[in-house]
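Removed: one protein chain of the complex. Kept in place: all other protein chains.
Chain naming follows the written order as A, B and C, and within any one chain the residues start at number 1.
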Amino acid sequence: MAIVTAPTKACAVNPLKMSQPIGGAFAFMGLRGAMPLLHGSQGCTSFGLTLFVRHFKEAVPLQTTAMSEVATVLGGYENLEQAILNIYNRTKPKIIGICSTGVTETNGDDVDAYLKLIRSKHPQLAKLPLVYVSTPDFKGAFQDGWGKAVARIVEVLVERPGANGLRDPLKVNVLPGCHLTPGDIDELRVILEDFGLCPSFLPDVAGSLDGHIPDEFTPTTIGGIGVDEIAGMGRAGWTIAIGAQMQRAAEVMQVKTGVPFRVFERLCGLCPNDEFMTFLSEISGRPIPLKYRRQRGQLADAMLDAHFHIGGRKVAIGAEPDLLFDMSGMLHDMGAQVTAAVTTTQSEVIERIKTKEVLIGDLEDLEGLAKTHHCDLLITHSHGRQAAARLKLPFYRTGFPMFDRLGAGHQLSVGYRGTRNLIFEIANLVIAHREENDQPTPDRWRTAAGLPRCSGYRSSAGAAGRSIA
Amino acid sequence: MAIVTAPTKACAVNPLKMSQPIGGAFAFMGLRGAMPLLHGSQGCTSFGLTLFVRHFKEAVPLQTTAMSEVATVLGGYENLEQAILNIYNRTKPKIIGICSTGVTETNGDDVDAYLKLIRSKHPQLAKLPLVYVSTPDFKGAFQDGWGKAVARIVEVLVERPGANGLRDPLKVNVLPGCHLTPGDIDELRVILEDFGLCPSFLPDVAGSLDGHIPDEFTPTTIGGIGVDEIAGMGRAGWTIAIGAQMQRAAEVMQVKTGVPFRVFERLCGLCPNDEFMTFLSEISGRPIPLKYRRQRGQLADAMLDAHFHIGGRKVAIGAEPDLLFDMSGMLHDMGAQVTAAVTTTQSEVIERIKTKEVLIGDLEDLEGLAKTHHCDLLITHSHGRQAAARLKLPFYRTGFPMFDRLGAGHQLSVGYRGTRNLIFEIANLVIAHREENDQPTPDRWRTAAGLPRCSGYRSSAGAAGRSIA
Amino acid sequence: MRSLAATVQNIFDEPGCAKNGIKSEAERKNGCTKQLQPGSAAGGCAFDGAKVALQPFTDVAHLVHGPIACEGNSWDNRGAASSGSNLWRTSFTTDLSETDIVFGGEKRLCKAIKEIIDKCDPPAIFVYQTCIPAMIGDDINAVCKAASQRFAKPVIPINSPGFVGSKNLGNKLAGEALLDYVIGTQEPDYTTPYDINLIGEYNLSGELWQVKPLLDELGIRILSCISGDGKYREVASSHRARAAMLVCSKSMINVARKMEQRYGIPFFEGAFYGIQDSSESLRQLARLLVERGAPADLLGRTEAVIAREEAWARAAIGPYRPRFEGKKALLITGGVKSWSIVAALQEAGLELVGTSVKKSTRKDKERIKELMGQDAHVIEDITPREMFKMLKDAKADIMLSGGKSQFVALKAAMPWLDINQERCHAYMGYVGMVKLVEEIDKSLSSPMWEQLRRPAPWQALAKAMEQMQSPAAAIACDPALAETARRARKICVCNTVDLGTIEDAIYAHGLRSVAAVREHTNAAGGCCRRRIEGILVSDPSAMVQAAE
Partner (left out) sequence: MRSLAATVQNIFDEPGCAKNGIKSEAERKNGCTKQLQPGSAAGGCAFDGAKVALQPFTDVAHLVHGPIACEGNSWDNRGAASSGSNLWRTSFTTDLSETDIVFGGEKRLCKAIKEIIDKCDPPAIFVYQTCIPAMIGDDINAVCKAASQRFAKPVIPINSPGFVGSKNLGNKLAGEALLDYVIGTQEPDYTTPYDINLIGEYNLSGELWQVKPLLDELGIRILSCISGDGKYREVASSHRARAAMLVCSKSMINVARKMEQRYGIPFFEGAFYGIQDSSESLRQLARLLVERGAPADLLGRTEAVIAREEAWARAAIGPYRPRFEGKKALLITGGVKSWSIVAALQEAGLELVGTSVKKSTRKDKERIKELMGQDAHVIEDITPREMFKMLKDAKADIMLSGGKSQFVALKAAMPWLDINQERCHAYMGYVGMVKLVEEIDKSLSSPMWEQLRRPAPWQALAKAMEQMQSPAAAIACDPALAETARRARKICVCNTVDLGTIEDAIYAHGLRSVAAVREHTNAAGGCCRRRIEGILVSDPSAMVQAAE
């Protein structure tokens, strides 16, 4: 069981964390015809927007109530009203998702009350869903914002089934955590469909942010799950939540509609996918398709090929709790040691991470730990590139943001196939790094085996092992 | 139109080419319960075996007639007979595929006659298919051996349909070139099935060499296309040949069974896949599934994102003709210039490669051309690693063998999705290389812009461009 | 020390600003920042602007006092280059928590400053104020003052919380902080008659280094670049320069003007984009320096360098002229670039179908008219939707703009080049302009565009095909049902003839051609022509005959 350590520094250096409001806004990006709106100063939106654009390499819809200093003093009602009307008139959205920020939370804006007032003043908005979620910057992190937003969407948009509203056992709700990429969601969609199930993904960023070429210019999201489909989610046979962050949304769904749920905390690795397949087979009443039987064999084979390279590695990982839990679990399963683990926010999965200590911290902490513990593989988002360069470690990018490589949206980690590819990628990274940096030379051995003069060269088996490795 | 240049050197340095017999043997590895047998000295088999094992990281069945010096003088009949009986008794194969080698070809062994004699002497072999293909080492290359073997398999094993033997328009034969990986074949299988078609892959190395964990130890191939399925290929509605190397096998199929065929010379890139999808839609009578419409958009988007990095690159590629044609075509389509192209053997596609000159040569030639033409990306099989290191170029591995990285069998290049991933991979390789080697510094600019002393620094726009790039 | 409001007002009053010059006093008081429109605003905040302007100082620790959003969502996103320290790339933030909001964040800020000094000991720390601490009343001026004294190290407050205004205002507030706390606080080791300042140049992608060799060659020393590849000591002693060039007039005009006022450093507005532009800037620099006492031969030497560089650049661009013939470019940028790049593109033979003037001064606009003629297509403002349509309709062959409109152009399958901050190529000076032309050529000549513009296969396929229905795949692969399903397949959709019917006709009548099949069945032989051909050649006896 891992010990969870909180930060003691006053100054975060090279943050790992991203803010809650943009996590919330991200969730709305998985809805069709949506316009996410940050209630705050325009910088809050501008930074978030740039981050999403650099990650997905897509135009991303995100608006702001553009709170000025004066507006902040007076309260944000007018700005919110104006923003909603403006968006309604200009972009004809199917839904507006509103996230608060530090500014408006500090100010104490009562957005729920504002919305009531706005609706009463503007009857033309009667049919426009307005979903508000409270996401102050000074609390939680990206995945918290996402989780909260999805729970709110369920609360507001899913319809309570009628008195004897029957459910369709083949219809399945999937609530993916924000650590799943569009590629992951597409992979899951195919898997569920191969079991004859009809999945509804909430949110469905695969539909909106998978990279595609629209015929027309549209200022809102294109693709994603529609408001109607969300409304009907109460008729599903099951809800599958992926990542502990989605547990609450799944519970809200169950309380509201009675749809039972199951949380899959991991979908990367052999056993997690065995459980997933078993579950799908049970709820669909179908045998596991041949395709996945072959993929399972391929994954097992990949693990065997890769364990020579990944096994025994000392890994440093920095990621949000659910991603950290999943990645570190998979690497542990492969025989690697997760020696440095840093995350962004509290979560009940953290203490179950297979490592000694998990720090809620920043990339400076990760870099320091990786150095102290002689890690030989670094895994985090793109901001880790500076640390990787300084430490001269092979660097695997995962999580959000990934702005310095292409294809972030298509990176796969779920399913047998996704795990297989991930394992190959990490192993090949390690192999390439070894080739470039660890070729045996007469001198390396000399240092390793040590000449008598060089005292302390063999203080422990571990140390000798390291220098030879 | 590319000029094709033949080698003038007496000494091949760092060969690109692999031999014909193992290309032939490889084809047999895509048949279920097969034992490929090289008729030659045991070294011929041992080298080939090691090559396959290192590439696929799998146990690979491959046997030898173990011709000794004495046997060579006497003729190979006895060794062949003994080998077949031995294999028959020990491994119970469903088929033995025999490829000649330089030794037995130089010797003039009449294997067809030998096989008749062996069959007549050993009635127990009556039902065991024995397919022989002539593949001397001193002619052609790997892909020639594969192509010939598949043509022979069709000739020998496919049954001529009965007088009014009707065909099933949904049944489609696919004859993949040896440049397709098991991953490619699985991808094609899913695509065809999504059109409601029932594909038979000959050979099907995806079934045998995709990496899987058998429950029992089996000395022959496990998986692959069965002899029965091959026999029934004459009932298909269409034959799809992939790569010009498969044209002959497709023709043999048509002459023997009347199944019409279409050759797809490329399956990597946007337009080649548009054509492929159109064809599948036409022969299946089904619209193109939504999945592929989304994948096409994703590919187009990937091309847009990646063209900043791949466009304008001067690329050096060494590969067998069909792979070279496909890869260079895709890169040309992305705006790259294929500035150095080396291949292994003659093929009618070579002169249609979008480059000035194609050399039938070796990796020394490729290295030299890459240097002279200031190429900034090197693409060839794993043996190119030394050249890449010397030239300090980003190096993309493709083709056979790929022994220094994992997952060779799962590398994808076909289909919209395969092309998309390939493009991301190459672009990311280029980006990573630039980050590590081409960061701007005050001195780099100084050299580029040049001080008056440094004469000739701007001999041409091209040269100035290069040093800045 | 002035209040933030006073500073902002002061900036709005900027007499050096060309736009301001033509306003009434009342208008000036109103400020020049466009009122933000909730729900349709874009662009960064004042904090963003301040950070952008100062972060290129490479050896300074930049500490953001605020919740995680301000720094966590935005760090490491700019491509300025450094020839020395990389400290500027390290991100520092107080990451305020709810407790800090309740009890005030000054203590945490104090501690953060100490931590940074203990770890990095930088020559200075810039502390950026953000909205929330400003709202709760954290006095960063006081904290910085106390810290400066306690640690005997410059700790500079950058008082530019996001909600006070736009990015542009933030640039200027950053300049005010430099003027108030930094410039003139140190002395250079030595001075020369050739010392200059560059103001508002950020060395993005290291582009400054495309020009610096020419200055080096002329003996002109950059005493301080504010702020690209800048060092704290350099800016602190920048008041000893003999002349200055204001590279980006929008961002730091207040710095240039006030340095002229306070220290008598003459400046001019210039740019190094384009050939003429670069030459003009070199010329002006030389002139100003000579006026301030530098030996007069500098003028002649400068002209010689200009002549050489222009000749080289024109020769390098020459070969592209025929390649660019008839090609139309759309330029969406602003300020100086709106005309300086126009000139360069025209020199290379491109036709300009439009240029935006959203951020341009009146003088800029005049230059444009001079270059493009009176009926120049001058774009005041353009929505993404209009831009998309313009490109889709192929009104232009290539668009040059900033990253913000990147995906609008790309999604229209149109060549596009980044000419703003985020680009990875450097386009400054003569070398840079040649590079720009090369990049345009590379993009225009890519065979990719034509492919991307082709219709998707489903658009190309006959409509009939689209509407066809097919039996479930599962049935098709089930051998038990296969034969029935096989014969039941509709071969010709238009007239719904099934395979069985056609096969029967072929065998009954010994048909050999599509036309014959058409006669004997109900098949139209249009969309299904290929499939009927397939059935015909699939008759093995016929095939064998044909082969003989």
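Operating definition for what follows: a contact is a pair of C-beta atoms (placed from the backbone, for glycine too) under 8 Å apart; a residue touches a chain by one contact, two chains touch by 3 or more.
Predicted, not measured: the structure shown is a model, and the values here were computed from it.
Participant: I'm checking contacts with the chain that's been left out. Which of B:4, B:85 or B:255 qualifies?
Facilitator: B:85
Participant: Looking at A:78, A:110 or A:168, which residue reaches the missing chain?
Facilitator: Here the residue in touch with the unshown chain is A:168.
Participant: Would you write out the residues of chain B that touch the absent chain, in ascending order?
Facilitator: 9-15, 17-19, 21-22, 37, 40-48, 50-51, 53-54, 57-59, 63-69, 71-72, 79-80, 82-87, 90, 101-103, 106-107, 136-139, 141, 213-214, 216-217, 219, 362, 382-383, 386, 403
Participant: Touching the missing chain, which residues of chain A?
Facilitator: 160-161, 163-170, 193-194, 196-198, 234, 237-238, 254-255, 257-260, 270-271, 274-275, 277-278, 281-288, 293, 296, 300, 303-305, 307-308, 311-312, 332-335, 439-442, 444-446, 448-452, 458, 460-461, 464-465, 468
Just so we're on the same page, only the chains that are shown with their structure count from here on.
Participant: Calculate how many whole Å lie between the centre of chain A and the centre of chain C, each centre taken as the average of the chain's C-alpha atoms.
Facilitator: Measuring from centre to centre gives 28 Å for this pair.
Participant: Taking each chain's centre as its mean C-alpha position, how far apart are chain B and chain C in Å?
Facilitator: Whole-Å distance between the two chain centres: 42.
Participant: By the touch rule stated above, which residues of chain C touch at least two different other chains?
Facilitator: Touching at least two other chains: 411, 413, 452.
Participant: Any chance you could list the residues of chain B touching two or more other chains?
Facilitator: Within chain B, residues 300, 304-305 contact more than one other chain.
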